[in-house]
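Removed: one protein chain of the complex. Kept in place: all other protein chains.
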Amino acid sequence: MIYLDHAATTPVDQRVVTEMMAVLEAGYANPSAVHAAGRLAQSRVAQARAEVARLIGAEPGQILFTSGATEADNLALFGLLRPRPNDPQHLVTSRIEHAAVLDAARRLQADGCPVSYVTSDSTGRVSVAAVEAALRPETRLVSVMLVNNETGVVQDVAGIARICRPRGILVHTDAAQALGHLPIDVRALDVDLMSLSAHKMGGPAGVGVLWVGERAAPHLKPILAGGGQERGWRPGTVPLHQVVGMGVACRLSMCQLEADIDHFRRLTDELARRLTSLEGVTRNGADDLRAPHILNLAFAAVDGEALHASLGELQVSGGSACAAEKGEPSYVLRALGLNDAAAEASLRLSVGRNTTQFDIENAAIIVEKAVLRLRDMGPK
Amino acid sequence: MIYLDHAATTPVDQRVVTEMMAVLEAGYANPSAVHAAGRLAQSRVAQARAEVARLIGAEPGQILFTSGATEADNLALFGLLRPRPNDPQHLVTSRIEHAAVLDAARRLQADGCPVSYVTSDSTGRVSVAAVEAALRPETRLVSVMLVNNETGVVQDVAGIARICRPRGILVHTDAAQALGHLPIDVRALDVDLMSLSAHKMGGPAGVGVLWVGERAAPHLKPILAGGGQERGWRPGTVPLHQVVGMGVACRLSMCQLEADIDHFRRLTDELARRLTSLEGVTRNGADDLRAPHILNLAFAAVDGEALHASLGELQVSGGSACAAEKGEPSYVLRALGLNDAAAEASLRLSVGRNTTQFDIENAAIIVEKAVLRLRDMGPK
Amino acid sequence: MSAQSRYPERVWELFSQAPHAGRPVMEAGWRRGEAAEPLSATRVRVYLAIAQGCIRDVRYEVRGCPFTVAAVALLASRWIGQPTDTVAVDPRGLLSELTAPVMKLGRMLVVEDAYRRALQAADQTA
Partner (left out) sequence: MSAQSRYPERVWELFSQAPHAGRPVMEAGWRRGEAAEPLSATRVRVYLAIAQGCIRDVRYEVRGCPFTVAAVALLASRWIGQPTDTVAVDPRGLLSELTAPVMKLGRMLVVEDAYRRALQAADQTA
């Protein structure tokens, strides 16, 4: 099996597994309990908070643990926007966001929040000008992701924040695909909320973070009701092993981010070089804008389903895992200008820490063979 | 350290840890992804669903994984009740519910849902008659827990369901403290929704279940928006190791529930025998109604804070972990008729699989010593 | 485990072997039929070698999903050696024979069109 679907989920780093297991085996108690084990657990949570914070240039107190980036995205949107008849709270987002943001936006819209969807250009980028054009006096929040999960294109979130700041508009960014793949600094980006996920960067699934900056904090309302955990923003027993796992993954990334980026870049560059040497293979999203770990290629003159079926032991995604489950062609690729057939005949190839040069060579051979056979079979 | 706070959280069973570790190390992929690893992951999720279902007499397809009982409780209430101006949807719940239900109820109330709160009698039970008296023609949902997390008192949920059924009212029960501590059969209870949590019964924190029966399913709306996971009711990447952990914990409970119950009962009975032989020690909640793992005792003529501070290496809770964090006296004990001081001078002692007879003997000595010293110090 | 487990065994075999696939070396003497569906970019071209009212040989070119390829290949194997007045394409029959999902019916219609047109076409006399 050659696994080139790290953008869907990464294996948990062995060093993370080891620390999670230590926590599970130690049997620490509920971090909220007042007694000694509870306090020990609390200090482990605090450490994890600090480890995540450090990787994005934030304060530990601003790190709010959630069950993943999906919940973090939902919390950002539902937590800040409350549809009210006499107080229109306008949201600007993009057509290339993850389903967690897009579906939340649609729900807000159904509940009476006006929402504007900005599209991306053919490079895969949402332009600052397009966002600016969508702003209204009643715009409360702009939500644009930092790295797109299908094309890997890095968005100009700092540029978007720059035009929102003087207008007092809060900015949220879904950085699930960016964490561990790009240097991130919430201060430099000057955003207000950021969603993170552990399982995209060597941590466990089922834990994420909403970073809440000081401008957003006074306005954020919780989605879930219950105990007072996470400053009242996120009730429920904090799952210590999960939170520790995310902390360790961030700590590891802190010390090897540059090396990781080099590794990812070298592998995807090599794969692109091999595959684009075939005729009729084009990049989805501009190469100079993409994050190092994701490569998205369109293959002309082959059927998408047949291509995916022909990859044997090479595991990749067409679009995101969620879109794939629905069997619909990727809305992100269509936003780039691809038609349904071309979107379906695209492969997202994403690498991780354990991907080797050998994996890349084999993957290139598998894809090349499949494409040539299908084309050979097709009408000339 | 003598840990008698299993009702707050249990250590993760070593057999659960082992299987979780195997999943984490195998590096299975996102269960939603279409490729081979994804399908393997899906079959593990299906197995876990079946394991949970079997323990409560349900169908695997009715098991909806969440981030814990808090989210399950929220999903049950928010998912079924939508406050609308011209359609009053009345909720009946009790004053002794967990914060996850009570806070959700308060939020619904603030949003325009009428809510009735039924209190418990001095035995710690919410009477069926009291629930019946609270029903209205527009009542949509009744939510009463199966086992109270502070007193351990088992509620007459089957009796409550019996009066709701002919009226077409849906019944939710929070069974977080019941799972693994009582035989549970959703058919015999005849309820419509049930919340479960893994970390109260040897599984990991951060994963729970909402069981959704066929009468409730057509009406349930999701809280979170996003990918289509969990039949659209619960988006976000399903955390495989967590779900497997909950499944294994349920599988273990399936084969040793009777032995566990005997063990819990023997330990708490012994502890009760020793401590009630002291003067001025009374049970909070009727002994013949309590679940086997929880014992709640009130100590007359001592200061609650001083008592808790005097327990040394014995770890217990006064109320629930959540209430303890806020430093407020337990509303559950006050519903039993205790005043603030008496509620604070109460101890919840809860046992687990690893608790030994020796732990119980030592715990009894520690509590007895503390109580006698404080009383000796006090005005006679 | 691989992608093949997502397809019925028969479909997988026909898709991966694609018997009789290809264009005739010399098109003279072959009849040709073509059909396409632009949305999915499915395209099927069928070549029939007919002599004395009998289908002597079949070739095809196809761009389509595994079910489409399987249907085209299945018909090719089945039509070879048949008298032209006994052959027919039943799109719904193909669906059920290949246990294909209903949403594939459109593609089966493309396959039918291509075969029908080839049957009705005049010889390509080069």
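Read from first to last, the chains carry the letters A, B and C; within each, the first residue is number 1.
Keep this in mind: a contact is a pair of C-beta atoms (placed from the backbone, for glycine too) under 8 Å apart; a residue touches a chain by one contact, two chains touch by 3 or more.
This one's a predicted model, so the numbers in the text were calculated from it and none came from an experiment.
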Of B:111, B:279 or B:305, the residue that touches the missing chain is B:305
Chain B residues touching the chain left out here are 301-303, 305-306, 308-313, 340-342, 344-345, 374, 377-380
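Everything below uses one rule, namely that only the chains that are shown with their structure count from here on.
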Centre distance in Å when chain B and chain C are each reduced to the mean of their C-alpha atoms = 61
Averaged over CA atoms, how far is the centre of chain A from the centre of chain B? Could you give it in whole Å?
-> 33
Averaging C-alpha coordinates per chain, one finds the centres of chain A and chain C separated by a number of Å equal to 43
Chain C: positions in contact with at least two other chains = 2-3, 6
Touching two or more other chains, which residues of chain A qualify?
-> 308, 313
